[in-house]
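Every protein chain except one is present and positioned as in the full complex.
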Amino acid sequence: MSQEAQARAVGRTGLSVCISLLIFALILALNPLPFLSPVAEPAAVPAWATDPTPVRHPKLAPEYQAGVFTFRCSDCHKLFPPPAQNTTRTVAQHQEILLKHGINTWCLSCHHPDNRDAFVDDRGDEIPWNQPQLLCSKCHGPVYRDWQHGSHGRTNGYWDKTQGEQTRRKCIECHDPHQPPFPPMRPAPGPNTLRMGPQDVAGHGTTKNPLKTAGRAGSKSPPPGDAERGH
Amino acid sequence: MKHAESQKPESSKPEVTRRGFFAQGMAAVAGASAVAAAMSPLRHLTSGDIPTLEEFFQKHYKEMTAEDKEQVFNRIRTAVGKRYRTEVNLADPPPMDGVEFVYGLNLSRCIGCRKCVHACVAENNQSRAPEIQYIRVLEMEKGSIDVETSDHHYDPPLVPNPDKYYMPVQCHQCADPPCVKVCPVEATWQEPDGITVIDYDWCIGCRYCEAACPYWARRFNFTEPEIPADQLNPNMSYLSNRPRQKGVMEKCTYCLHRTRVGRMPACLEVCPTGSRKFGNVLDPDSEVAYILKHKRVYVLKEEVGTIPRFFYYFDERGSRYAEPIAPADVGGDA
Partner (left out) sequence: MKKYATFLWDCWRLSFVGDWRYHLWMTILTLLALTGLYAYCQQFVYGLVTTGMTDQVSWGLYIANFTYLVGLAAAAAMLVIPVYIYRNMHLHDVVIFGELLAVAVIIMCLLFVMADLGRPDRFMHLLWRFNFPISMLTWDVIALNGYLVLNLHICGYLIYCAYCGRKPSPKFYVPFVFVAIVWAVSIHTVTAFLYVGLGGRPFWNSAIIAPRFLASAFAAGPAFIILTLQIVRRVTSHQVSDDALLTLRRIVQVAMIINLFLLVCEVFTEFYTDSAHVASARYLYFGLHGRNALVPWIWTAVAMNVAATSLLVLPASRGLGVLNVACLLAIVAIWIEKGMGLIVPAFVPTPLGEVVEYFPTVHELAICVGIWAFGLLLYTIFVRISVPVLAGELTYEKRFGKPNEAVPGEGVRLP
């Protein structure tokens, strides 16, 4: 190959390299791979999900609301004699109260027979209305002990009492005394993280768990001991 | 990219030098334009994406003097205030003497309502999109403590499901934290009160800590975090809930901006069942000290040896929530 021809060859190669670079520059400038954000819209978080108030707001006073009127319990009950021991009867009043408190099926197990503005303790003495935990402690000894030490129940405010006020929630701020189990509630929205994809909720359970091997994988029937459930 | 401009033809003869010079110039232009086109996405960079000199040379938190800190904090106050159009109260509460924080969580009582998750997000200014949450609530199979059988995405009309129990997991504030061990730049460390914190301005985003954490407690900002301005919590601290940047790690700090001034963490405040317990374990009269002494305690993944400051505990008997009663008013109508 002559030097001239070689130079031309080099020039041709160079030209094609330049042209391909320029074409490629044009392609890249047109943004051939635009970034499409995989970020999901944020889930709406209901206000109750961040509300720190307790599930119940009981009045810690022996008052009864009837329309616009507020009565002391004793206002009515002083008119009626206390029922005899061990008689259960349908009550005409307080129909909204559904008493489902285990083996405790009698109003006067808790309410003082003579003074309805108070509860009754084991000796028949009065427990003030604003100290319901003393009433509950009659039967629920271990829970009361845990509550006293703070391992049961809600403690809000300041962990460091020297810097601020601490609130110990009382039993009935979470438990309905007439239906004590903690009420079920709707769960707040679940996780929806980046690129999480659809989650197969039923996909779990390849476990050696004895509860799962009793032919109930995937079924919703409760294990023995868990009775029927309300919802 | 240097080699992009490299594709210029070479003149190998003196007599074609002028032509060669022209060809080289043309090749350089072609190469440069190809590189420029490749870098064209950079035009979308906003001013906040490029660190200022001051930000670039900002010192590690532990090396900053009081004046340095004040300067940096003021800069953050201005920047965050401007971005979210609000007055920002940025503090830096120090750890308290004689305090070591411990968390207790009652597995017999938790109903899996996930209120803690969302209270945490609201308090700690996590990104809403993409979603970042420090707490994950696991719906566990009864008869098993294997997290692999758990369901993170349960969404029944009502919780709890009587066949399950619930285990929220968040940072365990380990006494021997693997995340701190692995960080190449010491951007994360353990404070004297036991809280593992991150200097968000120091993190290089290698995500080694995320790989090291046995509790999946660390989160990465894969893109610029998004918080609606009206949802920003203006009470913030440098080491905890100030807004994070793109490309850095974040994690639960036991709400140190609250807890170091004596308050309870946000997840505890919102828990409707009182399953969450927090306090100073060095104080023998604290709730957590009582729990550790008197309750049966379970340490999640104790075998990995990280010595967590987060304990699960049990009551003598589980909650009686399997019994049929009416649902609570709260949450029924959302």
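Brief remarks on what is shown
Letters A and B mark the chains as written, and numbering starts fresh at 1 in each.
Quick note on the criterion: contacts are C-beta pairs under 8 Å (C-beta built on N, C-alpha and C of every residue); 3 or more make two chains touch, one makes a residue touch a chain.
Since the model is a prediction, treat every value here as computed from it, not as a measurement.
Here one chain is not drawn; of B:54, B:68, B:186 or B:285, the residue touching it is B:186. Touch with the chain omitted from the figure is made, among B:155, B:191, B:210 or B:283, by B:210.
The chain that is not drawn here is touched, among residues B:73, B:101, B:165 or B:202, by B:202. Here one chain is not drawn; of B:86, B:190 or B:223, the residue touching it is B:223. Where subunit B meets the missing chain, the touching residues are 1, 3-4, 6-12, 14, 34-35, 37-42, 44-45, 49-51, 56, 60, 63, 130, 132, 136, 138, 146-150, 152, 169, 178, 181-187, 202-208, 210-216, 218-224, 245-249, 301, 304-306. Contacts to the hidden chain, counted on subunit A, fall at residues 9, 13-14, 16-17, 20-21, 24, 28, 33, 35, 37-39, 193-197, 200, 203-204, 206.
Everything that follows uses one rule, which is that only the chains that are shown with their structure count from here on.
Centres computed as Cα averages put subunit A at a distance of 23 Å from subunit B. Those residues of subunit A lying in contact with subunit B across their complex are 3, 6-7, 10-11, 13-15, 17-19, 21-22, 24-29, 31, 35, 37, 39-43, 45-46, 48-52, 54-56, 98, 100, 142-143, 146, 149-160, 162-164, 169, 174, 176, 179-194, 199, 201, 204-207, 209-212, 220, 222-223, 226-231. On the subunit B side of its complex with subunit A, the touching residues are 4, 7-13, 16, 19, 23, 26-27, 30-31, 33-34, 36-38, 40-41, 96, 104, 106, 109, 111-115, 117-119, 121-122, 128-133, 136, 141-144, 146, 148-160, 162-163, 222-223, 226, 259, 261-264, 268-274, 277-280, 286-287, 290-291, 294-295, 313, 315-316, 319-332, 334.
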